[in-house]
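A protein chain is absent from this complex, but the other protein chains hold their places.
Right, chain A next:
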Amino acid sequence: MDLFGKTVTQLRDLIKNKKVSSTEVWDYFAKRSKKYNKDLNVFLAMPEMEPDAEKGELSGIPLAVKDNFCTKGVKTTASSHVLENFIPPYESTVTLKLKKAGSRLLGKTNMDAWAHGSSTETSDFGPTKNPWDTMRTPGGSSGGSTAAVAAYLAPAAIGSETAGSIRQPASWCGVVGLKPTYGRVSRYGVIAMGSSFDCPGPITQSVEDAALLLQRITGKDPYDATSSDVPVPNYTFEMKKKRKFTIGVPKEYMKDLDPEVEKKVREAISEFEKMGHTVKEVSLLDPKYSISVYTILQRAEVSSNLGRYDGVRFGTNRDIFGKEAKKRIMLGTYALSVGYYDAYYKKAQQIKTLIIKDLKRVFSEVDLIMAAPTPTTAIKLGEFEKYAFFGETMDKLNEAAAVAGTPAISIPCGLDSNGLPVGLQIMGNYFDEGTILSAAHQFEKETNFFDVIKIGREKYRD
């Protein structure tokens, strides 16, 4: 049977109805992954098939997982030489939940080292290539995971986002990437970057798959005190509801965009209008403030989180950290040091309060906010290095939701004149992933994402 392009939902049904065995599915993806990994540099580790997978909703589904999720017995590096020999003695909650649902770990995917970056170029193991154009970056930091899905080396993947690390590479690789509400998904066993931001999420070929995977990984976890006990709805049910929404388009998020990105995003928003949703312009705080707040708080948390790497319990000595990590540790240390704490850290936390209030105000008027996830389509490898602050600029449209901890998705909405995918970002209110999924699903039903996902993987058919 030709499995090419089958979604997780389709594969699950094929396995359940015994049209294909889980071993055949594994072999299919293992073979593809090995074949294309040379060109794309997606996987850092590809374990052998675990023979006795558990039975559950994801029985026999191989998944790619970002290399910052601890996987017991499988090397986990966060793409840093510091952890190049680290074999976790325990499993992250997210990967444990996926295992218990019957899925198998296909491989650990490349990322920016410690998730510090937006292109996978800070990986100590070389950058991942964008499957659409291997001269370009897939985005990051979950670039390995999004490239794996775009080239169909895996039917779906797990990524993590601190600010944009799911949405931005999903947009540049032309796949679906969902960042849930902060605390909706446990961070236990995820190598910490910015603990008040970090959020695991699914990267998929369809909205239905995003709902399916989100369902499996959410929920209160006793091992992550910041995980939320807000009840988890049935996301597939929420997704299928055909509700009409009021959609806000923040004018501050539609400026300084590449004209082609702006055009595609506006066209996508008018699709929603055609479908009977109400669209109105809204106003949010200028995203430049989110960049500053994010930069301070995240660097501060990085300096604290990476403090544990002293070469005593695991990892190497601190001199092995790459330049980007060192830069972030130093800025964070500076922001937290005597005399600067109030001016930087406290000020940033106060503006975080303003950003939350600002979003809540807009969400009292609209159900969803739509904007671009990034100002441009995928850029060439090497471009990021030229500009000191380029990564943050590329993520500026993602940072408000990251700072506030609200959920958002990036879905494909067309191609630019270079044939590169453009994403549409849909932001929702706290714990309202269901509404986001419903809107994204309605768009998918109406447009099939203008065949972006299909076109992207076609090059990798054989």
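Convention: a residue touches a chain if its C-beta (ideal position, glycine included) is under 8 Å from a C-beta of that chain, and two chains touch if they have at least 3 such contacts; residues count from 1.
The rule is short, and it goes like this: contacts and distances are computed from a predicted model.
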Absent chain [UniProt protein name; select from "Asp-tRNA(Asn)/Glu-tRNA(Gln) amidotransferase GatCAB subunit C", "Spermidine/putrescine import ATP-binding protein PotA", "Cell shape-determining protein MreC" or "FtsX-like permease family protein"]: "Asp-tRNA(Asn)/Glu-tRNA(Gln) amidotransferase GatCAB subunit C"
Given A:405, A:421, A:434 or A:456, the one touching the chain that is not displayed: A:405
Residue of A:11, A:166, A:265 or A:348 in touch with the missing chain, whole complex considered: A:348
Sole contact to the chain not displayed, among A:35, A:55, A:244 or A:288: A:288
Where the missing chain touches chain A, by residue: 85-87, 89-90, 181-183, 196, 222-223, 225-226, 228, 288-289, 291-293, 295-296, 303, 307, 310-315, 317-319, 321, 323, 326-327, 329-331, 333-334, 337, 340, 343-344, 346-354, 356, 388-389, 403-406, 430
